[in-house]
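The structure under discussion appears below in the form of structure tokens.
Note that one protein chain is taken out, while the other chains of the complex remain in position.
What follows is chain A.
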């Protein structure tokens, strides 16, 4: 096997040269080889492109479009709907649901601001129909964008063949290119029936977007940002929601300041939080699901494990992590290195261990964010088709927002990470918390908390963490400044915009 890989590696470039000579005048068009008399005969009848992208999600589409702009004959293979996770079962429909939930909060505040809104009833059905229509509209935009860019869309599942030159097969047809990008993304992990009997009775975030009605009783399992967002949306829209977490706090890889506060906010907003708990089994009754939960506080060694049952659950949602979509790809035979979870290992230039094959986005398991995949895909296109040798994405200082209630914004290092990297004596922390002015006259309250992690004598800001009303829109600009290497003094020098919440960052003491 290793020898085979070796062989194809040395062959591929020769092929490339030949192809280029033969078809240079057809660069913008895919060309089908008629007959194979070539050494690489195995790739016979493969449709040939300059750039072949597997996966029509954020990263794949961005890479494909940029490559096409730069003159590469490009095709995108997609098995499902264009737009990938973000558009279909991620950021976009999620944020629509979050916006809907924010309206629920506003409706709560209306009377405090003098509005008499009368009787209010929420129709999940109306919202879902409009959300689906919007997503379909986006799918169409993506399709049009590809067509406009003369990128061929190939519908179906891609599988690498055993041809010496990297080639994929979709619905029995072969496609090849000197540059193949894997951008197949990921999917929610599920537990097996062996691990938790009845686990299959639950849904994942994918299933959340298929729900036709608002569940009356929801149980969310997980402590990551997806669990937090799903629990927040369901609870705010009126579902009685329990959140089952294995330890004592949510978002444990976030700064402890945020983790603690978010855990508290979840409880404040009426979510029934089960700490130190795990789902043991799930069963179905006439009235819905019965979720059996075991709880044990590891601090209290002598305590017995406690078993409880939540009854009449109509939505059990597993949000316990995500896995890369690589299973059908046959990447094993391509000799691509993967990590223990199956993520494709890439270098800083998105190169996999096999030359001519690249990967971006969630399938690599690093910074699972749409804009990251988009940026990485574009940078790669510039490197491959514009000769920009150094074009790569800098993975440091990536800002991210969690659409919790209220939202969380974070960029850079947590306090813990900073201390670990630079030592406690080199780290200075600034913190503040306040009630945003919006809540000055509302009976519903939420705090805004902010933290700066500064490093060294010059107090370079290496981390910024916040949770509160408006934090989602606050972060981007600060992320630019932090990327530029802003110091605490730069924050202090900036004149505030009054009255906002974000001004607290530039008036911190």
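Note that a residue touches a chain if its C-beta (ideal position, glycine included) is under 8 Å from a C-beta of that chain, and two chains touch if they have at least 3 such contacts; residues count from 1.
By definition in this document, contacts and distances are computed from a predicted model.
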Protein name, per the UniProt record, of whichever chain is missing from view ("DNA-directed RNA polymerase III subunit", "RNA-binding protein PNO1", "thioredoxin-disulfide reductase (NADPH)" or "V-type proton ATPase subunit a"): "thioredoxin-disulfide reductase (NADPH)"
Among A:196, A:372, A:427 or A:454, the residue in touch with the chain that has been omitted: A:372
Residues in chain A touching the chain absent from view: 58, 83, 86-87, 91-92, 95-96, 99-100, 103, 106-107, 109-127, 130-131, 134, 138, 141-142, 145, 369-372, 374-375, 393-394, 397-401, 409, 437-438, 440-441, 470, 472-481, 483-486, 490-491, 493-503, 505-506
